[in-house]
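A protein chain is absent from this complex, but the other protein chains hold their places.
In this document, chain identifiers A and B correspond to the written order of the chains, with residue numbering beginning at 1 in each.
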Amino acid sequence: MSPDLLILAASEEKSGLFLILPDPAELVWGAVSFVVIVFLIWKFAMPALDRTLEARRSAVVSQLEEAEQAKGAAERLRDTRQQELDQAAQEADRILDAARSDAESLRQEAVDRAAAEAAQITERARAEAANEHARVREEARREITVISLDIAEKVVGSQIDSSAHQTLVDDYIRELERETAE
Amino acid sequence: MRFPIVAQVVEVPSDVNVLFDWPDVLPLGINRVVLLMFLATAATFLFLYLPVRKARVVPTKMGVVVESLVDFVRNGIARDTIGSQSAKYEWLLIPMFFWILFLNLFEVTPLINFPVTSRMAIPAFLAVLVWVVFVFVGLRKHGLSYIKNSLIPPGVPKALLILVIPIELISTFLIRPISLAVRLFANMIAGHIMLTVFFLTSASYFVLEPKAVAFVIPLAFAIVITGFEIFVAVLQAFIFTLLTAVYIESSIHVEH
Partner (left out) sequence: MEADAAALIGAGLAYGLAAIGPGVGIGIVVGNAVQAMVRQPEMAGQVRTTMFLGIAFTEALALFGLLLFFILFGAGG
């Protein structure tokens, strides 16, 4: 350090302290800058940030609500579907029941008819058999009468009154029938 | 002269004070430092404002950065330190953190390479502001008993008070703001000097003996220190804001 500078430093009291003391102009402008940055940040930046956060919050909330609504709608839809399904199942049951009872009644009818027919056929057969039986017996009786007459004519050798003869034979047969009935 | 190698390349002034004599480039005392101050102010505002200008539901990448940094200052510094009433002091803490951060980062910003906080003006101003704020908070909260309570720690014998009161007075109302300002200022100026020394040495070696590749060594140091200085820039902004919050908290809860 040259002597004149030393003198200058001494005369202006420019020790090394000035290196670490703030420059007045910088101090003032620094204060102004800080006021400006505080103002700008709280006037513009922080509200913008809060708006962003608020927008995100409301977006999340509305999405949650939407999801809730969608869930509700889906639940309602599911309930409706379930109802419809239940109804359809009931309908199917009903139809099945109807069909089953129809079939049952049809079957019953067929069985009844078959039974009736069978009974009818049996009845008819029995009647026919009875008729046949009666006819055969009548015929037999008549033949027996004739044969008896013939035999009696031959045995007696004389003509007996046919009607008296008939009465004789009838009595005999009636006797026979009573015996067999017993 | 004092740096012989550098002196052959860079014109070193005969008097070191010239390095600190900042000519005004504009009237009203606006020199380069003040211009950088304005630049940092604008950069801080744009950094905080542009990414969140439109209220986007899905944020941009910068938006995420800004949001998480603001959230860090709000919750990580203010609320964790001050407690439930931290919102009242965010007006100071949030701009302070980001402003100091940008002023510090100018140290490693290419073409600027000058931390504005390595001039005493801004650290001093902020320290005085913090001092005013925490004294004001204490007085408003507790009235004059704030002064009494912060000077007289509980449980001190009466005889010791004559010793304790001056110590507490100095440490609370004098050392606090001074150390706050000095910490920021000295950290930044130290980093700036380190970077300057290593880069200038490297450049000088390169100019004088490019084939000797000796310039690589200081260059490597300079690069490593640049990374370290980025860390320091962020850390000092964090420390300054955190200490402000701590001081405010100690004014609110002055009874120990």
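We adopt the following convention: a contact is a pair of C-beta atoms (placed from the backbone, for glycine too) under 8 Å apart; a residue touches a chain by one contact, two chains touch by 3 or more.
In this text the structure is predicted, and so the values were computed from the model without any measurement.
The missing chain, though absent from the view, touches A, B when the full complex is examined.
Contact with the omitted chain, checked across B:V182, B:V207 or B:I223, is made by B:V182. Although one chain is not drawn, the whole complex shows that of B:V128, B:L151 or B:V246 it is B:V246 that touches it.
Take chain A: the residues that touch the chain left off the picture are 1, 6, 9, 14-20. Against the chain not displayed here, chain B makes contact via residues 15-17, 80, 179, 182-183, 186-187, 189-190, 235, 238-239, 242-243, 246.
The working rule: only the chains that are shown with their structure count from here on.
Partner chain B is touched in their complex by these residues of chain A: 1-2, 5, 9, 14, 18-31, 33-34, 36-38, 40-42, 44-46, 48-49, 51-56, 59. Chain B contributes residues 14-15, 17, 20, 22, 24, 28-31, 33-34, 37-38, 40-41, 44-45, 48-49, 52-57, 59, 63, 66-67, 70, 91-92, 94-95, 98-99, 119-122, 124-126, 129, 185 to its touches with chain A in the complex.
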